[in-house]
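All remarks here apply to the structure that follows.
Apart from one protein chain that is not included, each protein chain of the complex appears where it belongs.
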Amino acid sequence: MYGLGIIKGMGVVLRHFVRSYVDDVKWVNKGGRYYNDEALLVRQGPKGEGIKTVFYPEEKLPMPERFRFVPFLVTDEPPPGQRWGHDWCTSCGICAKVCPPQCIWIERGKQPNGRPKPEPEKFFIDIDICMNCGYCAEFCPFDAIKMDHDYELASYDRRTAHIHDKERLSKPISYWREIAPKKAEAEELARQMAEAAKAKKKDKDGDGREQRISEAVARQLYYQGLQY
Amino acid sequence: MSDTTLDPVTTPPPVDTLTPAQEATARLKELHPNIVSDDTREGYEGLIVYADSITEVAKSLRDELGFNYLSSVTGVDYLEEGKLEVVYHLYNIARGGGPVVLKAQVNRDEPVLPSLTPIFPGADFQEREAFDMYGFNFLGHPDLRRILTWDGFNGHPLRKDWKEPFYEEENKPFGSRWPDGQVFRAEEHNPYGKNVQYPPGWVPTGDEYDVETDVYLGLSYSRDSTPGLKTDKVTVNLGPQHPSTHGVFRMVVTLDGETIVDLKPVMGYLHRNHEQIGERNTFNMNMPYTDRLDYLSSMSNNLGYAITIEKLFDMTVPERAEWIRILMVELTRICNHLWALGFLLNDLGALQTPMLYFYLERELILDFFEATSGARMLCNYMRFGGLAYDLPDEVRGVPTLKFLEELIFNRLPSVLDQGDDLITGNEIVRARAIGVGILTPQDAIAMSTAGPLLRASGVPYDIRRAEPYSYYEHLDFDVAVRYNGDIYDRYLIRIDEMRQSLRILEQVLPHLKRTMGAPIIGDKPQYAMRAPRAGESYGRVENPKGELGYYVTTKRRSGNPERYHVRAPSFINLTALGPMSRGYKIADVVAILGSIDIVLGEVDR
Partner (left out) sequence: MTVANTGAIAGDVSVPDELANNVFITNIAKLLDPVYNWSRRNSIWPVTFGLACCAIEMICTASSRFDLARFGMEVFRATPRQADLMIISGTVTKKMVPTIVRLYNQMPEPRYVLSMGACASGGGPFKEGYNVVDGIDKFLPVDVYVPGCPPTPQALINGLIALQEKIDQQSISTAPWYDKKDPTAGLYPVPVLGPDLVDVRQLDIIRQEATRYTPENPVRAAEAEPTEPPDVEDAPKTVEPQ
């Protein structure tokens, strides 16, 4: 029948329209439907109904822990008065080797006698090349490079703003714990277990079985840890 | 769901009977004893065919042995041996199973061999691509022009001795990055490509380039064949910037009034050198690049590549990983089809509205992808031998399995019903779509179309059934098929496929619950993997858009592929666009293109 299609279409639009008002009423006593973190989560979740608009920038979708944008370098807690502490990075170069578009440049630190120092002298990431794949964070054996959640990086000039140097990249571990608490905790645990296993290995070199188990557990945990 | 399906999956013992491919190979050797011989190189399989006789072999494969589907044609450069090779993968549509692989080797300096287009029209674009990338001269090809680069481009970029302007090193990782890395932006120090290779005697003037002429000359232009009123033909360009071309795609259309006389797709506007970069990358590095092929369904691209490399590396995948892979791939299929339908309806004039409602649910799936893999679209989630991460604890504040249940049992079926209710019976959609853009089953097979396009023409060919991978043989689903081959059927088949995907997902969920906590990857992933053997590997999966195949060759202990080719379904499906549109109105072309569902990242690669 001609015209039925239009009526049906209008019906669907109307249904969605009415639903957001029904939803409005539900939230009226709980701080409102908009600009309310709790309501946002429900509205954007699988049970959300009606208009689902995220009113960015006033309200922002929470990023999941695994969310990846450009990488950053993890450092120790900064001593008072400074912005970052000791680098976790040992300039082993695995991230530079594994990076698919090759956007990482590392200059390895040198000791006065010319031997390599486990610390990067310079560290650059060209975020105009970075493809946010997360391989650097995934393969780093020291948990020293992580994917940031900060996506608000719009700039007016790419020549100065888009090469991130070590200063720009370094962020204290507390920042990582803040944006990805579960993941950071699991990594912490895995590191401790791996260290304990190593210590045990040094203690009694002959008894390999126990050590192998704890290593396996550590590895398992490491990958369970990667879940977050 | 009965309890029996929850048992751990066991692979059935191999059956001793000959597969169709083995049968055909044996038969070919009987039929053409002097022309074909086994490929005896280590790690390679298939038949080496005397290049000049490739048409005979192809003809007997098609007519006598039932291998009527030419899936993939690609060139390979063996620089050390001074040879170029064309690799053909043919399949038996009726019986399924693996491919018959034919290889024709020609001299590197004079790569001439007969074209297969008279036998398999689907070879058209792929042979043009091989010409573009390697310089093969396919004799008898009706329109052998560059396809991904432009006419006038210097050299054949996938030849191993061709170097691009900002060539740095043969393989990654580049030495300049570590230990003494200093950022340099190559283009800033060498902005105009001093190292570009110029053809001899070329003098640039800046205004004399008309690289387009050949496109227009190629159009069939038969003024006198129109009976009655004599009208002028008009040639119209749709694209590369056109809202209905789904990206940077261009159609050159010759019109008689409003009726289409001829249509030629022009592509390459998003040619991002995927294959060349892929050959420079290590195996691992290619995974995030595959995301960017068909960027709407990155998970399936990942799966195809992972399967190919797992074949090459001889790896096994833990059970839970396989289930999660199927979960991801089927969600991707729904995601992709929601997008495709939204755009198809957009092209049919239902501007935006159905699209917006479909996307609400698509966003939920993307949320799940984001929570699981870290990115909404370009997930980079699969690894060789497993997955990058296990499922997350919660998505948008809801426990993951609850979220999935809500999605699979409630949200997605209801959006499909809503779409069905709203659109399937709609008189405008029916008037515009029924009987338009018809593709017959014979044509569909001959033109190597794949996926929904093939199945909407009445060919029930689905790789998940024809050559099962992952755990698809343990799952209960139907191959969706429709028989009219018009736009309407291509619309319906996507709805059918989504319903089948939901059916698969319903079966996967209990397995996810059962295998909770099981490992998701066999061994710790290595950042530098080396191939345990030399040779080739071809893996294919049923992508939402059709058959996605990866052809990878490597050397022993090599860290990167020697040849990395992608058999892109969107690219080959476009072969059918011209024949399908001929005789319809210009307004229908937009809808016909929408019903093929192309993604330019995959067309141009």
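The letters A and B name the chains in turn, as written, and every chain counts its residues from 1.
Criterion: a contact is a pair of C-beta atoms (placed from the backbone, for glycine too) under 8 Å apart; a residue touches a chain by one contact, two chains touch by 3 or more.
This is a predicted model, so every value here is computed, not measured.
Participant: Can you work out which residue in B:130, B:340 or B:600 touches the chain that's missing from view?
Facilitator: B:600
Participant: Among B:85, B:322, B:363 or B:390, which residue is in touch with the absent chain?
Facilitator: Answering carefully, the residue with contact to the hidden chain is B:363.
Participant: Could you tell which one of B:273, B:400, B:484 or B:558 touches the chain left off the display?
Facilitator: Reading the full complex, the residue touching the unseen chain is B:273.
Participant: Across the whole complex, list the residues on chain A that are touched by the chain not included here.
Facilitator: That gives, for chain A, the contact residues 44, 52-57, 60-61, 69-70, 100-102, 124, 126-132, 151-158, 160-165, 168.
Participant: What does the interface between chain B and the hidden chain look like in terms of residue numbers?
Facilitator: Counting only chain B, the missing chain is touched by 148-150, 152-154, 157, 164-168, 176, 182-207, 209, 211, 240-243, 247-248, 268-274, 276-277, 280, 288-289, 292, 295-296, 352, 355-357, 359-360, 363, 366, 376-378, 600-601, 604.
Going forward, only the chains that are shown with their structure count from here on.
Participant: Please compute the C-alpha centroid of chain A, do the same for chain B, then give the distance between them in whole Å.
Facilitator: 31
Participant: Which residues of chain A touch chain B in their complex?
Facilitator: Those in contact with chain B are residues 1-2, 4-5, 8-9, 12-13, 16, 41-42, 44-47, 52, 64-68, 91, 93-94, 96-100, 102, 104-108, 116, 122, 124, 126, 131-135, 138-139, 147, 163, 182, 219-220, 223-224, 226-228.
Participant: With touch defined as at the start, can you tell me which chain B residues reach chain A in the complex?
Facilitator: 172-174, 176-183, 185, 281, 284-289, 353, 357, 360, 363-364, 367, 370-375, 378, 380, 388-393, 395-398, 402-403, 406-407, 410-411, 418, 421-422, 425-429, 519-521, 524-525, 527-528
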